[in-house]
Each structure stands twice: as structure tokens, then as C-alpha cells.
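Encoded as C-alpha cells, the structure appears first; notes follow it.
Here the complex is missing a single protein chain, while all its other protein chains stay put.
Each chain gets a letter, A and B, in the order it is written, and its residues are counted from 1.
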Amino acid sequence: MTLGTPTAETTAVPRRRRTNGLAAVLRLREIPVTLALIVLVTATYLANPLFLSQQGVKDLLLNATIVIILAVGQSMVIITRNVDLSIGSILGIVAFSTGTLFVTVPGIPIVLVFLAGMVLGALLGTINGLLVTIAKVPSLVITLGTLYVYRGLNNAWAGGTQYFAGDRPRTFGALSVDTIVGFPLITLIAIVVVIIVAVFMASTRPGRDLYAIGSDPEAAKLFGIPVTRRVLLAFLSNGILAGLAGVLYSSRFNSVGATTGTGLEFDIIAAAVVGGVAIFGGSGTVVGAAIGALLLTTITSALTAVRVDKFWQQAIVGILILSAIVIDRVARIRTAKKLRLSEARDV
Amino acid sequence: MSNPPTELLPTATNKSGVRAAGRPQAGGRTGVARILLSRDTVMIYALVAFVTYAALFIPRFAGPVSTGFLLLDVIPALLIALPMTLVIITGEIDLSVASIAGLTSALMGVLWAAGLDIGVVLTLSLLAGVLAGAFNGLLVAVLGLPSLAVTIGTLALFRGLALVVIGDNAVANFPPELTSFFTSKLGGTGIPTVMIGVVIVAVFFGVLLHFTPFGRGLFALGYSKEAATFVGIKVMRAKFWLYVASGSVSALAGIYWTLRYSSARSDNASGLELTVIAAVLLGGVSIFGGKGSIPGAIAGVLLIGTINFTLRLNRISDVVLIIVTGSLLIASVVAPSIIEGISKWRHTRRHRRQLPQASALGETRATASGVQERK
Partner (left out) sequence: MEFIRPTKTRRTRRLFAFAAVAASVALVASGCASGNNAGTGAGGEGDLSITFIPKQLNNPYTDVVLGGGKDGATAAGFTGVEVVGPLEASASSQVSFINAETQAGTNVIVIAANDPDAVGPALEEARAAGAKIVAFDSDTNPKYRDVFISQVVAKDVALIQVKLISEQIGGSGEIAILSATANATNQNEWIKFIEDELASNPDYANITLVSKVYGDDDDTKSFQEAQGLMQAYPNLKGIISPTTVGIAATARYLSTSNYKGKVALTGLGLPNEMRPFVKDGTVTAFALWDPAQLGYVAAFAGKALADGTITGAEGDTFTAGDLGERTVGTDGLVIVGPPTTFTADNIDDYDF
């Protein structure tokens, strides 16, 4: 039994309007994760003021950028009640292809490299989408398979070759360093992505259809929503964003090779879940997922900044994920009860 | 099994119409054909075919040395695949198995280094696995939280605890009698002695799933939770104990891993969960739940293990194995789906042709099935 987003409350009775405004804001599913982030940052800052120094803030934002972009894409897929486990492998292939492009085509314009990466990501994401929709096979299985296949392709292509920062033009590497009014450039790119996708999900027909499909696929189909096309769109977008993340990865980090991106998938799903995207689909927002991604990357830095044993980091992430799930369930039960009561009242 | 009317109305009026794509259609085959040609037996044929081929054509494959090395490599995945099959059949999943194995290994290392008796160490480590499984069971079965998300969380939590417990250290000085026992073989057959234990576990789960009412109840549970509750199956209890079993067997796998390599580390068995799930799904267990078998799952694990082994034997890069595993997995779920889609399409076409009147009734029926076909 899944329910829609809290916006279902606006199907209304007049008395409901009194509870809008502040209460509605407080009930947003993004609140817990935002609060957690604020608490974390404040506590760490008090323990070690360097945490929020100019360099520190820059590092936090830069670290989070790639995870944010990936989490946004993954949320789109999760909201339709699917999952894409192959994003780590897609990122790896695109990152390596970026390195290869710079070496084999010297002087290639950077914009072209971005486009190439996003096209490659789109292609790989579409393959996932086609397999899931046309073969009507559960996405967990398909993307587990493509996780292996894409990783294998990456290994076969790269072999032992690795491309380093020196193989790429200085300006490309500088993308991950330059700031505009103190805000790192690529973080701005990530924020723009979040805004675009958030608007798409909340205000356009295809975007809202994604929520419907995740809430109840059979009802969505009967309602006339072109389920296949929408799910395909979700996987395609996820692939494009994974491609973008791959290009940015090769700009920020030193080496790209055969093992780039291994193991990312669980971290990204965790970020989305922590940010309020229900794993059953049908609820959550990309903004929440972005905040979840920011939270998870901040934890690593926070723990090192207060010199806490880094060994605790993974355990803490696990606890966070479990708490997010429990909170989500509690919120869901409350909403269900409220709807039930309101329905009863109307009768 | 004997419901002629539904043959004329394929899955259009089937309640679980959309999900039927992954399920056997109504009116399945009967008797011997059903057993000999179902998805899991196909896997067993594939395994036998591959092993025969390898024994004949791949040098150095046939022989007790190979059997020994291969089985030693495959045992952790084999062990974990057994409860995993039951868990997936009930429609859930457990991604934290490898982390429980790792936690067990870390605990073993720390307790042994602290000087405890080896018997105590083993018991406590096994207990840790049981508790971890119970924790999973509490969250999924009792509180009803989604298992995919929960076990991603416990995957991180348990692996994190393993790190906290043992840190970056490794403990390697386990009693040699024990470690050599774990790598010892039975006489000249090359089969590792510990296989006896593995076979016992496999038989236990096989009998549990296929020959007890509890096991049959699991299939019903996976097919429809509500129906199972109405029939009297205690859903919550069943799922809880399955997770406990999963945790315990993962602990066993962790103990095996530690003693076979004589090395307790926090990153032992890292990534094993995906291998196990891929193998189990390959072996015919449906991710939707309600379908699968222990022999099929074992065949899946052994098939991937044997392919892995032969590739290593011929010094072929792991890259090939990775691509083969992924492709096999995709092919094994896509092929039946596509074939079923084609046969359904042919059936509908044939059915439409059989009703040349195209009466209102026929048209409605045709449209009903057409709704199913339209994407």
C-alpha cells in the first residue's frame, strides 16, 4: 500500500486550509534530513571551526557535487518503483571515455566532451530502460546484470591504462577548482540540475506521471499514462546525469581507469533513501535526495574534522539509512490515518 | 490446472495481470514435463553440459585437484544462496549477508586475539550472526519496513561495525589444526571435508522448502501475502525466522572464510551479496517471489563458480567473467520474458483469427487482451 506525496492533502475540504502554511512546511519529508544536516554541521563546527573555513566549505560542496547529481538521477528511477544499480559502472565508463577523448583528440572543445559523456550515459541508461520496459523484467535484476556487463566493458576497454590529471587540459581540471563568488563552479552546475529536475518532477505532466507510476502501476496504466515511455524517460535521464557525473569526476579526481566508480550504487541509493525518497516509489523529491547526498558526504568530512575514528563512518551511514526508513514509515502511517479520518469526516 | 475458460482470455482478466509477465501462465504443463522442463532444471542441464564440456575439452579441469579448489572457492556463495533462495521466494531480499559474514570474521579475529578459547570464539561469532539476522527480521518482518532499503542500511551498518571491531588489522594466527581441517579433502576424491557440512545445510533447506508445509507456505507467501494470511500462514513469524536463518548461515560463511584463508579482516567477503543474488536469480528464483527451488539455486551458484574457475584456470582475465555473469543474468530473465511475449502475441493473433465473427464479445475480448499488449 503506497500513498502519494503529501500534496494529496490539497484535495480538499475547506477546513484543511487552516493547517496549510507552516504546518505543511513542517510536514515536508525533507525536514528530517535537513535538520540532521544542520545539526551535524553545527556540532562539527563547534568542535572544529576549521570545518567551515573557506577551504572547508569549498571542499564540502565539491565532494557533494557528484553524489548530488547521481542521487537526483537515481531518485527519478526510484520514484517509478524501479532501481538502477549500474550507475557506478556507467560513471566509470564515461569517466574513462573522457580521459580517452582528451588524449586521442587533443584540443577537443570541453563542451563537446561534456556532450559526448552525457550521450554515452544516455545510451547506457536507455539500454537499461529498454530491457526493463520491453522485457517487463524487474529492474533490480536487469541493472544488476548491466552493472556487471558495463563494468566488464570498462575493464576490457581500459585494461591497465589510467589517465591522470596531466593528460587533461588545465582548463578542464580547473572546472573543479574555480569558484564564482566563492561557490564552486561544478556545484553550481549540480544545483542547476537539481532545480531543473525538481521543477520537472513537480510541475510537468511527465514528471507527475512518474509519481503516479510509482504509487500504483496498474492504476496508472488504466488511467492512460504511457507507462513504458515514462519509465524509459526516467532511465534515460538517470543515464544522462550519470554521464554528466562521470565527466565531472574525471575533472575533479586524479586518475580514471578500469575501477572508477566501483561500489557507488549503494551509496547513491542510501543518499536518496536518507533524503526521503521511498524505496517503494511514489514519493520523495529530488531536493530531498540532494540534501541526503550532501548529508552523507558531509559525514565523512565531519568525522575526520573532529578526529573521530573513521571506522565509525560506515556504521553511522547505516544507522542513518535505517532511521530514514523508519521516519518514512511513520510519516506514511500518519498521512494514511489522516486521510482515513478526513474521508470518514466527509461521509 | 484444469480451467479451460481462462485459455480464451489470456491474462487480461487475471487479477495480477501486470505482474503475470514474470509468472507461469495459468494452465501449466503437467507431470513429468513440468519437472523436467522448468526453468531451474534448465539451469541444472546447463551446469551438467558445461561441466561435461569442461572436463572433456579444458586441460587440467578434470581431476580431484580441480574439484577441491573449485568447491573451496564456491562454498561461501553456496551457503548463503540457500537461505537467500527462501528469502527471495517470500518476496523479500537480504543484501546484508556479506556484511554479516564480514562482521563475524572481524569478531572472530578480535576475540581470538584477545585470547579466548577457539570454541568460545566460534560460538560467539555464530551468535553475532544470529543476532544480526534477528535485527533484520525485526525491521522487515515485525515492523514491516521495505527489505531492499532496510538491508542496504544494515549492509552499511554491519560492515561498519566490522570496521569498528577490528579496524584495519588482520588476525592470522588461528590454530593450524583448524585451518588445515578446513582445507583438507576427503581421501582421493578431492572433495573438501567441509562439504559434508555444506551438504547437510543444503539438504536442510531443500527439505524445508520443498517437502514441508512451512516451505509450501513460503511459496504462497511470495505469491500473495494477503492470501497466505487468510490461509493461516503466520507471515510475520515465517519472515522473521527466515532472516534469522539468513544471518546464521552468513555467519557460518564468515567463519568458513576466516578459517579457510586463516585471515580475519573487516573486508572479508566484500561484495559477495551481489554474486549470490545474481547466481540465485540465474538459478530460476523469481525476484517477484513465489517461484524457485533449492536445486536450481545451487545449480546457479555452481554454474557461475565453474565458469569462474575455468576462466581462472586458463588465465583469462576476470573481465570476461564479469561480462559473462552479467550477460547470463540478463539473458536468463529477458529470454523467457520475450519468448512469453511472442507466444502471447501469437496466441492472441490466433485467437482473434478463430473468432471471425468479430462480434461485440469477440472485440471486447480482443481489446481486453489488446490493452495488455499496448505499451
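General observations
To be clear about the criterion, a residue touches a chain if its C-beta (ideal position, glycine included) is under 8 Å from a C-beta of that chain, and two chains touch if they have at least 3 such contacts.
Every value quoted in this text rests on a predicted model; they were computed, and no experiment measured them.
The chain not shown here makes contact, within the complete complex, with A, B.
Check B:83, B:160 or B:336 against the missing chain and you find that the one touching it is B:336. If you put the hidden chain back, the residue from A:48, A:126, A:323 or A:342 that touches it is A:48.
From the options A:100, A:126, A:300 or A:342, the residue with contact to the chain not on display is A:300. Considering the whole complex, the residue from B:268, B:286 or B:348 that touches the absent chain is B:268. Hidden from this view is one chain, which touches chain A at 48, 50-51, 54-56, 58-59, 63, 155, 158-160, 162, 164-166, 173, 176-177, 253-255, 257-259, 262, 300-301, 304-307, 310.
Seen from chain B, the chain kept out of the figure touches residues 4, 7, 27-30, 33, 37-39, 42-43, 45-46, 49-50, 53-54, 57-60, 65-66, 69, 73, 167-170, 172-173, 179-180, 183, 257, 261-263, 265, 267-268, 270, 303, 307, 309-320, 324, 328, 331-332, 335-336, 339-340, 343, 347.
We adopt the following convention: only the chains that are shown with their structure count from here on.
Put simply, the C-alpha centre of chain A and that of chain B have 29 angstrom between them. Residues of chain B that touch chain A in their complex: 17-18, 21-22, 93, 139, 143-146, 148-150, 152-161, 163-164, 167, 271, 274, 277-278, 281, 287-288, 317-330, 333-334, 337-338, 341, 375.
Listed in rising order, the residues of chain A touching chain B in the complex are 83, 131, 133-138, 140-142, 144-153, 155-156, 217-218, 221, 226-229, 263, 266, 269-270, 273, 278-280, 309, 311-322, 325-326, 329.
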